[in-house]
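Other chains of the complex are left out, but the ones given are in their true place.
As written, the chains take the letters A and B, and residue 1 is the first residue of each chain.
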């Protein structure tokens, strides 16, 4: 039987990908961030997941405002790094797992999640940067991905966003679906986005480490409290784009109510974003 | 006639919750809640920016920026904002940062630069503001 073996969460920023792809991760600006990633890489390496479910938001690569899905899920055999305006990242293709994807789709729809099913899909920095962070070599470089992947998208591009509580429940539903998968498959779930940041408007550059640290604490001690935060409050406390933190709650929902935080790293800032990372396993 | 199939009590609470959330989000200074209203506000600008994810479109844009904007039906005002790379102007006019940032990317203008201009700061001032958070 399949099993969710751990959850890992991280911020994502295009420039983290660019730093890895251009080999400047040991520059003074980037070194503290990338050094902080190393224990997480070790943790993930030992886990050896067969499949990694990456819960992220598309930033306008696949999704335009003509058609915005609240929740999407990939069922493709392969996912390529897409062109966000500066060309695709020079990384290997990601291999999908259509069989598990369709199993998840059937089980999520049966649990009353109104998914949009993607059979063709390229992935942006919200997906590729976390993959490099957790599965890349010391500087993020990678020759071949050691895991199959399934992308799950959450709308954070246009309000209304799904509520934090709905995201947590999506995680619970993913957990049930994985538990019901008959193959012996070890699944890692990644929640990516946040932490506090605002890119748009005169408030751009807004960050609030106190809120981020509270969020990191409650991820372990009281995740249900986080599910009660309205999206407007996320925007106030974590910035207009900081509402991406709802993706962490999908990953959290897929775990037991009691988890152990294996590792945590927090760094201000990467570009305009407070960069947080954490690794969890079930208690 | 107006009573719902389920318990009626939750209707006002959902409405109140939504209205309170929007009121809060709209009250944040220097923030432009990207909701349905704003999504309709400058749809052509966002659509033009979205198109820049294709190399052939970036070439066409570079060849004649104004003509390219016209193809997407941008207003004269929006076209001016694009030609002048007026980031905060684009956001105010209804631009979504994720699409607008593609316009910055094609010239390798960083998000920090876009953020500085939105704050009417130099890049150095803006970086100092970002780094100040390290003390928190």
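Note that in this section contacts are C-beta pairs under 8 Å (C-beta built on N, C-alpha and C of every residue); 3 or more make two chains touch, one makes a residue touch a chain.
Keep in mind that this is a model prediction, so the values were computed, not measured.
Visitor: Expressed as a composition formula with the shown labels, how is the entire complex in this file built up?
Guide: Taking all copies into account, the full complex has the composition A x2, B x2.
Quick note on the criterion: only the chains that are shown with their structure count from here on.
Visitor: Taking each chain's centre as the mean position of its Cα atoms, how many Å separate chain A from chain B?
Guide: Inter-chain centre distance comes to 22 Å.
Visitor: For a test of understanding, state which residues of chain A touch chain B in their complex under the given definition.
Guide: Interface residues on chain A, with respect to chain B: 14-15, 59-61, 64-66, 82-87, 157-160, 198-205, 207-210, 230-233, 235-236, 240-241, 268-269, 271-272, 274.
Visitor: In the complex, go through chain B and note every residue touching chain A.
Guide: 17-18, 20-25, 28-36, 39, 43, 46-47, 50, 52-55, 58, 88, 91, 96-99, 101-106, 108, 110-112, 114-115, 118-120, 126, 129-131, 133-134, 136
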